[in-house]
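Complex shown without one protein chain; remaining protein chains in place.
Showing chain A:
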Amino acid sequence: MVDTPVAVAPGKATSTAAVLGRKEDGAMLGVSRSSRYIAHAVLILGIVIVAFPIYYTFVASTHTLQTILRPPLPLLPGDQFFENYSEALFGGVGRIGGVAVSTLLFNTMVVALAIAIGKIIISILSAYAIVFFRFPFRMVFFWIIFITLMLPVEVRIMPTYKVMSDLGLIDTYTGLTLPLMASATATLLFRQFFLTIPGELVEAARVDGAGPYRFFKDILLPLSRTNIAALFVILFIYGWTQYLWPLLMTNRNDMNTIVIALKKMISFADADTQWHLVMVTSMLAIIPPILVVLLMQRWFVRGLVDTEK
């Protein structure tokens, strides 16, 4: 949940290009055929380790509860796919007060989208102000925002909870999302990008009679498209995978995010955990963010390497 500090200086631009653009440049001198085979073998083993827990969860989500309770589980999917998924999605799960997983998915989607979009809007505006205007206290504001890098929720759990309950924001979408919308990472990223926009461009726009609004809408936003896409992927995942915050902010079962509800569904101590539904819920909690990462892979990789550097 911590925003990883961003180094404001440039410097790693090359590596971004390298991740994205580098084409196969043929066999490298000194890498023998056999060592290339070994490399493939190691990579395949690595992928098995990386993918196996997810694959096995999928397998488990298609078996009956009885099969799961008698390990070892088969390596291939069973025939309960439709039964299990429809039961979890629409039937409601007893352990979490009969809330259907579709409700949880909806909550989580709202949270992830609101955090991603809200954060992008808030940060692009403040970065715009800090880079393209001169006003008293400009640098003070910049530092106020910057220092929030050092104040992750984890280090101020109880006081934050107190503030939220005083404001009556427990069990609300506002409470789940608004506090997470302000963070320095996105602002710093936009600031860094805006600083690379040549002054001539601003001047030309002003000569042509564009005010701050026109300049923002017609020049700055189109130029920032890639950055926005990249940030969107990262922030969507950030929002989707939140744990401590929704844990503190929700009491009602129907306001839970899917990750929190999943935790509530599991008990290793007692026997009546409905494992088949747990597995279905896990899959449903994993698939949306994975899809976002895979479909937007180009921006994601670029955004990651950019934001963190």
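Here is the rule we go by: contacts are C-beta pairs under 8 Å (C-beta built on N, C-alpha and C of every residue); 3 or more make two chains touch, one makes a residue touch a chain; residues count from 1.
Just so we're on the same page, contacts and distances are computed from a predicted model.
Colleague: I notice the complex is incomplete. Of the names "Extracellular solute-binding protein", "Glutamine amidotransferase", "Xanthine dehydrogenase" or "sn-glycerol-3-phosphate transport system permease protein UgpA", which is the UniProt protein name for the chain that's not shown?
Modeller: The record for the missing subunit names the protein "sn-glycerol-3-phosphate transport system permease protein UgpA".
Colleague: Write the list of chain A residues that the hidden chain touches.
Modeller: 1-2, 4-5, 7, 9, 11-12, 14-16, 18-19, 22, 24-31, 35-36, 38-40, 42-43, 46-47, 49-51, 53-54, 56-57, 60, 68-69, 71-73, 121-123, 125-126, 128-135, 138, 141, 144-145, 148-152, 154-163, 178-179, 181-182, 187, 195, 199-200, 202-203, 206, 211-212, 215, 237, 240-244, 247-248, 259, 262-263, 266, 268, 275, 278-279, 282, 285-286, 289-290, 292-294, 297, 300-301, 304-305, 308-309
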